[in-house]
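In this view, the complex is presented without one of its protein chains, the others remaining in place.
After this line comes subunit A, so read on.
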């Protein structure tokens, strides 16, 4: 029997690693991969709450979250592809068209 806090610690660890990766990497595609890591961490937290509350609603929300993550990956990769095709820029700190 694994306690609930173990799963939450796993989820928190993965979310923090994804957050760090999203902040410190320069490649846009690896930033999208870090978003996927964060989505997975949240899904683990949802599924563990569903398991320990003996309620199936958490699993339904994981389904919705997976679908939204798929949409996000599609749109994000399309934006990155359009950016690379139009400007040749592949890194997040070279996008300075808006003087950012």
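The rule is short, and it goes like this: a contact is a pair of C-beta atoms (placed from the backbone, for glycine too) under 8 Å apart; a residue touches a chain by one contact, two chains touch by 3 or more; residues count from 1.
Throughout what follows, contacts and distances are computed from a predicted model.
From the set "M16 family peptidase", "NADH-quinone oxidoreductase subunit J", "RNA polymerase sigma factor" or "(2Fe-2S)-binding protein", the protein name that UniProt assigns to the chain left out of the figure is "NADH-quinone oxidoreductase subunit J". Although one chain is hidden here, its contacts on subunit A can still be listed: residues 1-10, 12-21, 23-27, 29-30, 32-34, 36-37, 40, 43-44, 47-48, 50-57, 59-60, 62-64, 66-71, 73-75, 77-82, 84-86, 90-93.
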